[in-house]
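Shown here: the complex without one of its protein chains, the others still in place.
So, chain A:
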Amino acid sequence: MGIWTKALATAAVATALMAQAAAAQDVKIALVVKALGIGFFEAAAKGAEEAAAELGDVEIIYTGPTDTTAEGQIEVINSLIAQGVNAIAVSANDRDALVPTLQKAMERGITVISWDSGVAPEGRMMHLNPSSNALIGNTIIKLAADHLPEGGDVAILSASATATNQNIWIEEATKVLPNYPGINLVATVYGDDLADKSYREAQGLMATYPNLKAIIAPTTVGILAASQAVTDAGKIGEINVTGLGLPSEMAGAVASGATKSFAIWNPIDLGYAATMISYNLVKGNAAAEPGAEIGMGRMGTATLDQGNEAAMSDPFTYDASNIDQFKSIF
């Protein structure tokens, strides 16, 4: 696998280098995602292209490994460094593993920011959260609680046990639990963002906790697999699957009733904002320091906190009333 990914990456880099010779003056911004072929990131890439079109002198390099591993991302980032990009905006598979490689990039004068899933502070200049972590943590619990006036058992089905963003949201969700009396978080399991493992974990939850009323999956793969598992078990109406998902992928689950509502921020906006911030940092329009305000084009400005982190906007809730409007967009 390693050799082939490398060979492919080299081929990709070679092609990209040839393409770039023509447009040497452009600001080259690399959008590095957790893995290629995930709807959420494809949508973010669309947003990045939109920002590039608006700015004019920007070339977007949308790339990432083929599976969600830190090793794969390190290879990709190394090839981007060799390629001499101006900025790297990364959604990390591991908070710490990417740090040495990204530090190397910064030493070479490359602007490094993380977005969506963060990198430890020493490995990036700033981090753009899709929303404030506290707000997301609260939202995922509220989504479950809204449909459980009597309270009841809920469980979390997450991505991999090392995923930075999911772990922070779960931590924030646990903090606000006392505000929702009667909501009893019985377990947190990990489906590794694999459809079959997530499906099996959801089945396991239903078997282990017969009184389970809701499965909260703060990941697009997990929420889809859990909806399918609940549907197959004939427990629609008994167990509500909620969390974070994409309207285009969740339309079926909402129609069948397995999912009453779910939330997400707009990934197009996120890719757009990450690109705008990268551009402004590369051009020196703003510096990445606590308190700084960095322009995000149509998304307004991002204000950095003490840890050089900023939040883009609030998560938005989708249900049967508005899903048809959004399912063809992302």
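A few notes on this one:
To be clear about the criterion, contacts are C-beta pairs under 8 Å (C-beta built on N, C-alpha and C of every residue); 3 or more make two chains touch, one makes a residue touch a chain; residues count from 1.
Basically, contacts and distances are computed from a predicted model.
Per its UniProt entry, the chain excluded from the display bears the name "Autoinducer 2 import system permease protein LsrC", taken from "Cation/acetate symporter ActP", "Sarcosine oxidase subunit delta family protein", "Threonine synthase" or "Autoinducer 2 import system permease protein LsrC".
Only one of the listed residues, A:D57, A:E122, A:E171 or A:D196, touches the absent chain: A:D196. Only one residue from A:A53, A:A82 or A:A255 touches the chain missing from this view: A:A255. Among A:E122, A:E171 or A:D232, only A:D232 touches the chain left out of the display.
For chain A, the residues in touch with the chain missing from this view are 1, 4-5, 8, 35-39, 42, 66-67, 161, 187, 189-190, 194-196, 199-201, 203-205, 207-208, 224-225, 227-228, 232, 248-253, 255-256, 327.
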